[in-house]
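Notes follow the structure.
Here the complex is missing a single protein chain, while all its other protein chains stay put.
What follows is chain A.
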Amino acid sequence: MGLLSNPSDKQLSPLLLKFVGKQKVLSSLFYIGSIVWFVCLAYRQFNAGTYFSENALLPGLVHSNFKEDFLARQYVAAIKAEAERYPNGMPHAFIAAQFKQLGLDTFTHNFSVKYPLDENEVYSGKNVYGILRASRGASTECLVMSVPYRPPDSVLTGTNAGIAIMLSLAASFRAASYWARDVIFVVTEHEQLGMEAWLEAYHYTSSGSNSIDFGQLDARAGAIQAAINLEIPYEKISHIDVRMEGLNGQLPNLDLVNLVHRLFQQERFTTTLKEREDYPDPLSMEGWIYSASSLLTLMASQATGVPTGNHGLFHRFGIEALTVAGSYKRGWHGSNFLLMGRAIEGIMRSLNNLQERFHQSFFFYLLPATNRYVSIGVYMPPFGLMIGSMLLQAVALYISRKENPNEKQNWNFLNLGSFVLYSTICGLLFYSAPEKLTRFNRSMALGLSTEDVVFGGFCMLSVIHCILTSTVGVRMLSIQRLSANCVQCAILLLTSTLMYAVAMGNISLAVLTCFIISPVFSIAKPVSQRFLKYCRYAVLMLVHPLSLLFIATLIDTYRVFPEEINQPWKFFGKTHIAAQRALIYAVVDGTFYGNWLFFAVSTLYLPLWSLAWANLGNLSR
């Protein structure tokens, strides 16, 4: 109990003081070390090979019965013919009729969606679903197979083959007697909105802020255990991309991911991660770089918190789900419906074997290749090091407060209260701004587009916010005579807490944000040299949420259209439009699906940033 009962005041061992004296070197070492460590994780020697943790899955142990590939081919033709009659909509009646003909319990689900930024814009849609009642179950558990319907006019690649294979699988499953769980086949409209509405109706709860009127479902089939979402554009498929990033960066259980990879590979498909095949020689230098960039691509897409397919919406209901997206690359061996059907049948039968919900294996992991994984226990130490670099600085600042005792300086964290209150209110204003701005636009009949109003409004608000913070905010700090070191210590502590909290749900977001803001926030205190001061202001400006958004879209635009960098004006125009859209999507995703990125950035990150901004002008050093 020496820790609690040691009564000495003249604390601080000399070792600790030495440690603190070297904090600058140490914290930069921590920072660099953590990045190096992270990059190392992608190397084969530092991560582990995937394996099945849940024995009940018994992957690939059953004899495949699927031979309805001829049916699938007929369905493709029929759907194509039917779809051409509805260039914008979905042929509900046709799909429902097909389900009925197969003898499934077939229902149509109506839903309507209110656009959050304009109450007058209401869209409606219909999902069709059929339930295959299990002969050996009591309808208390089920599996879901879903396909988003895409009309011919859609810019996205079609999914007609997916519907065809689903229907033929349903026909095959109908005849089997081994189903212990019901299987629900869903065809959804309006991409993720339809899926979200269906899931909300299934669970009879809203996860966003009620802008989806999810309507009623006529029948259910118990708790959903797992779901597979199919995005198959055509019959001839060479590559299967397994997409797992869900809403808010949640991932499905690793066992499910492994299962899908294994069974598709067994049927001689090439499975990919973020549309990248595994490198043939992973132990080489090139292999390392290759898997590191795969890892980075995965992390970047996980960090946005936007689902990469309809599967991402299942996760928040505690359902393991992923999307299987097929594609054909020239020069590769293309497979047909038979193999595809056998692979999916194998997956469904493995899921049918499950004794209980997925609980083994990992929920928190990163993948550098399709068959390698980095578990939470492996990626947390480097992340801890990254956080540690900030914490170390905070502790050092706290300990050094006694070194030059200055009567004028205040080290009471509670005095930050007024500033925190101010910045939180600002954050809440930003959070509610999009709705207010668009309403203002409509009521004043300005006639501007939603994107322009929201983005322009945000830019203006940010300028006002910056000016306000560097005048009123700075005064707030100065009146209390808060030491700049104290404020910085608070910033570092709050940032590391926030980052740690984010890491619990979305490690990629936490790592990438930490990577960017940790060095910036560690210089967020006033300097006497004017030039250095403006440099610091400029650097801090770069990590303003809007700048970060712009930079992120800039990089993304460059990746999508690398050739347009030669025409800077056009390129920036494109980026500008993309940034506007990204902002709107962030706002809308928050209200539709409960994506918390916009909320967190405006009410948590922005106040922290403004604290740093104000501290640059803090007069009491």
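What to note about this one:
Rule of thumb we're sticking to: a contact is a pair of C-beta atoms (placed from the backbone, for glycine too) under 8 Å apart; a residue touches a chain by one contact, two chains touch by 3 or more; residues count from 1.
The rule is short, and it goes like this: contacts and distances are computed from a predicted model.
Not every chain of the complex appears here, and the one that does not is recorded in UniProt as "Phosphatidylinositol glycan anchor biosynthesis class U protein", selected from "Tubulin epsilon and delta complex protein 1 isoform X1", "Presenilin", "Ribonuclease H2 subunit B" or "Phosphatidylinositol glycan anchor biosynthesis class U protein".
The chain that is not drawn here is touched, among residues A:Q101, A:T140, A:S284 or A:T497, by A:T497.
Among A:Q250, A:T370 or A:T557, the one in contact with the hidden chain is A:Q250. Touching the chain that is not shown, out of A:H315, A:R342, A:K525 or A:H544: A:H315 (per the contact rule at the top). Residue in contact with the omitted chain (choice from A:F107, A:Y234 or A:F413): A:F413. Counting the whole complex, the residues of chain A in touch with the unshown chain are 4-11, 250, 315-316, 318, 357, 359, 363-364, 395, 398, 413, 417, 421, 493-494, 497-498, 500-501, 504-505.
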